[in-house]
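Pasting a structure below so you can have a look.
What you see is the complex with one protein chain gone and the rest in place.
Going in written order, the chains are labelled A, B, C and D, and every chain counts its residues from 1.
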Amino acid sequence: MSERGRTLEIHTSPHLASGASVDDIMRNVVLALLPVAAFAIYSFGLAAALVLAVAVLSCVATEHLLCRLVAAPTTLRDWSVTITGLLYGLTLPPALPLWMVAGGGIIGVAMGKFLFGGLGYNAFNPALVGRAFLQAAFPVAMTSWSPAFAADRFSQLPASTLTLPFAAPVYDGASGATPLSLFKFDGQLTATPDLLLGLTNGSAGETCAVLIMAGGLYLAARRMLNWRIPVAVLASVALLGWGLHQLAPAEYPPPGFMLCSGGLMLGAVYMATDMVASPITNAGCVVYGALIGLLVTVIRLWGGMPEGVMYAILLANAVSPHIDGLVRPRVFGTRRA
Amino acid sequence: MNNDSLWTIFLNASLVNNFVLAYFLGICPFLGVSGKLGTATRMGGAVCFVMLVSSVCAYGIHRLLVAIDAPYLQLISYIVVIASTVQLVEMFIKKISPALFRALGIFLPLITTNCAILALALFQTNKGYDLLQSVVFALGAGSGFTLALILMAGIREKLELATVPDVVQGTALTLMIAGILSLAFMGFAGVGA
Amino acid sequence: MPGSEQPVIRASSTDDFIKGLWRENPVFVQVLGMCPVLAVTNSGINALAMGLATTFVLVLSNALVSMLRHFIPRQVRIATFILIIATFVTVVDYLIQAISLDLHRALGAFISLIVVNCLILGRAEAFASKHSVGRSILDGLGMGLGFTLALLCLGGVREILGSGSLFGVALFPAGFQPWIVMILPSGGFFTLGLWLLLFNHLKRRRLAQGLVREVAS
Amino acid sequence: MPADRSQSPPASWPLYRALVGVGVVCGLLIVSVFVLTGPVIARNEAAALQQAVFRVLPGAVAKASLALGEDGHFRPAAADDAAHQMVHAGYDANGELVGVAIEAQGMGYQDVIRLLYGYAPQAQAIVGMQVLASKETPGLGDKIEKDPAFNANFRALAVPLSADGLAPRQPIEAVKSGTKTRPSQIDGITGATISSKAVAAILRQSSTRWVPVVYRLQAELAQQGGPDAGQ
Partner (left out) sequence: MFSALRQRRSFAHGIHPPQAKDDTRDLPIKQFPFAPVMIVPLQQHIGKPAVAVVREGQEVERGELIAEPDGFMSVAMHAPASGLIQRLALAPAINGRMAPAIYLKPFPGSSQEVSDGAPCDLASASAEEILLAIQRAGIVGLGGAAFPTHVKLKVPVDKHIDTLIINGVECEPYLTTDHRVMLEQQPDIFTGIRYLLKVTGAGRAIIGVEANKLDVAAALRAALPADLPVAVEVLAVKYPQGAEKMLIRALLGREVPSGGLPSDVAVVTVNVATTAEIGRLLPHGRGIQERVITIGGPAIRKKGNYRIPIGTPLRFALEYAGMEPNLSRVFLGGPMMGQALPSLDIPITKGTSGFIAFTERQTAAPVEYPCIHCAYCVDACPLFLNPSQLGLLARVGEVERMADEYNLLDCFECGSCSYVCPAHIPLVQRFRAAKGLVRKRRAAP
């Protein structure tokens, strides 16, 4: 019946696997981001669509070419670089010149990911590395916001979008201040419902807090992001914001505004939760999230810039190896008497 | 005379204008001893300590040089004093706490050629800080240096387990990471104001 | 003794000079003196001034150290070297101030910080204290110019991208968008990192070619 | 330097000889260079200062550096007067007081901003401003140095005094670009709000301290610009 000499596969235990896999997780993150991206295109029109497309393409192409360069098999199939590209695109001002979008994407993937050894080893969130580079390189372009829901957004591109490579963009017509810059420089508060629904100006994907939270809930329910990170980030921002607002209501905005304005939602849900660059233990994630919240509050309220989410996350990324080193799980059977 | 508040001085020296990441001071030890967290922490501690001591010394020397009207001796006396301070500190620690000496010993001579120390002395003179301000400035600069060193050490330890492409291994990679850290530290701009 | 050294000098004098420029370039190969390399290279002119100032100090301190090498006991050599270097740095500091206040302001404290540039102390210790005055001067000149070259490599790239000009001369038409990050601290780190990457790459390729040749022969 | 060598201790004479010898050589070198370059540097510095003073006080062709003495009166500045006690009075070709140039500094976006501004007591206005040192973001914050529109703010920035002459009536403040309504407001720079606000804050602080003094003592200042003008 059974032929002799038949070779059996040898594999050590366990011989079962849960079936989850890295590309599953990554694909689901992309999925959860799609509504956010759709809203970005809906509110900012063609320009946002182009920015997102160029962002994703530049990241994907960079990853592919770098893999070719070191003669490694391409890693596009794990979808991680697609997330990077999408997230990166969502953090950009919608009217950013496309050549800058591509430049930041290349830098983000090459310096933020490839340099560190690729997927699984990046110490910083690659999308934010790209964005931080752009912010430092082109501060004016990165803080020139086009207004949301412009009437001609689907028929007309802003002049800045198609600026020639290496040329400075020229901005035409109305520019829209973000809720945070309105608050910081003019003392104007935007209503929280507007912030929740995304009826404001800002980076392509940061405006609609509701959609971002929905995507986050989906991923958290599927255990594809650690819910403790966004919860800790938001809780610490809310707590600090609330305390300061109580102390000096005129000077500091209410916690609702702090939570829903700027890139905090997008950052807390999708950027801070980058599994690779965040701590591994649950307790560590809480510390990490609280640190981000603290830094965001400090930079927003006392720093020079209206927004600090990107910097806060990058800084916390740098701290996360230490959080891992300090907040270790107590190994079973080593309870101190 | 300078009327910056102590808090401003501290934040500015440690975060906003971090000695390593914004002024490129102390890059040699930054590149050299940021490979392991343990050594990085000890080096940071040693630098903080020496900075404090030499800041006080430099303040005294500056007063002396002003008194005898010999500004041209500033650099030469600072460097000599720093070098001998390090020596004295080394001997002192050796006598007081051999354990601490074993931990810090090998770093102390390195600190002599750490430009951050000399720069600290020169900056505090240029800015016209008084004694208390100088001490706070030294504390800020030292903790900023230590912070940068520790952050870098954490990342580099993590990278030891990574598959970093061969060609970027070593100083090139460390510099790139320092660049990203420097980008991240830009977030602190204006915090001390 | 000088007589016997004469032919040696001739044979290697070019080498003393050349090696610092490329093969033992203090920045790209030996990775020394990083602080000024990064700090003052946000423009070509600053880089050049810093490089020349360092060369000046390097040549003179090498010369003096070499001159005094039989006079200085081992025990106090480092102290005297530092003294000598600090002297020349003070000298160059005043000279630059006399030449241009603006330049002095641009270079800031980094002129004074030449004192702690490990390159200079390193050459005094490793070369000048063991070789004749002539060779020491050549060595200092070579190393200094190599250092200057490296600074220019960085300063050039950073100024071209960061300000759209080189030595203050605009290179691009008016619409150019400067990459401001390049003249910021992080740009310094990135540029130097990329240069080192390039050198790593060249070194590895040379090694690989050498291996191929060895195998072939 | 290492004190404890286990080998036979070297004779100390060569050590002293070397250290003292080198010290003497070095000292000679430094002092001679200092003596040679000192006057040149002083001349350069004076020229630079004068140039800056003339730039912030249009029409001035001579200047006098004055210090506010303990007695509440101006006297010619001495070498050891601290910068924050000094003003530089500028005079036109006829020897008339144009105004005073005052140095001020404060925290900017990145680091301390140092600037020099000219105040004309007759016009009760700031008539010029120049940034002496700043580390503001290139291309953005550093527009406070170069931006022509921003600099135009300081050709006539009113600092009217209150009735008692003890404090400015309207404090200097920066407003969003294009929204200037009062002559004591500064039109900010788009995208560099912090830096423009910092400049305004520095001017506000300094003017609050100096303007009443200068206004009160303008007669005294006018006299100081006598024959020694242009020192």
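FYI, a contact is a pair of C-beta atoms (placed from the backbone, for glycine too) under 8 Å apart; a residue touches a chain by one contact, two chains touch by 3 or more.
Just so it is clear, the model here is predicted, and its values are computed rather than measured.
Enquirer: Touch partners of the unshown chain, restricted to the chains that are shown, please.
Expert: Per the contact definition above, the missing chain touches A, B.
Enquirer: Out of A:Phe44, A:Tyr88 or A:Tyr121, which touches the unshown chain?
Expert: Touches the omitted chain: A:Tyr121.
Enquirer: Among A:Asp78, A:Glu206 or A:Glu307, which residue is in touch with the absent chain?
Expert: The missing chain is touched by A:Asp78.
Enquirer: In the whole complex, what residues of chain A lie against the chain that is missing from view?
Expert: Residues of chain A in contact with the hidden chain: 1-2, 8-18, 20-25, 78, 80, 118-121, 223, 226, 275-276, 278, 280-282, 324, 328-335.
Enquirer: Applying the definition given at the start, please give the residues of chain B touching the unseen chain.
Expert: 160-161, 163
In this section, only the chains that are shown with their structure count from here on.
Enquirer: Between chain A and chain D, what distance separates the C-alpha centroids? Give it in angstrom.
Expert: Taking the mean C-alpha position of each chain, the two centres sit 45 Å apart.
Enquirer: From the C-alpha centre of chain C to that of chain D, how far is it in Å?
Expert: One centre to the other, that is 35 Å.
Enquirer: Using CA atom averages as chain centres, what separation in Å is found between chain B and chain C?
Expert: 23
Enquirer: Which positions in chain A are in touch with at least two other chains?
Expert: 111, 133, 136, 139, 304
Enquirer: Could you tell me which residues belong to chain D and also touch two or more other chains?
Expert: In chain D, the residues touching two or more other chains are 1, 26, 30, 33-34, 109, 137, 139-140, 194.
Enquirer: Can you tell me which positions in chain D touch chain C when the two form their complex?
Expert: 1-2, 5, 10, 14-15, 17-19, 21-23, 25-26, 29-30, 33-34, 37-38, 40-41, 44-45, 48, 133, 137-140
Enquirer: Could you pull out which chain A residues touch chain B in their complex?
Expert: Touch list, chain A to chain B: 70, 111-112, 114-118, 120-121, 123-124, 129, 132-133, 135-136, 295, 298-299, 302-305, 308, 310-312, 314-315, 317-322, 325.
Enquirer: For chain B, which residues are in contact with chain C within the complex?
Expert: Contact set of chain B toward chain C: 21-28, 31, 72, 75-76, 79-80, 83, 113-115, 118-119, 122-123, 126, 166-173, 175-176, 178-180, 182-183, 186.
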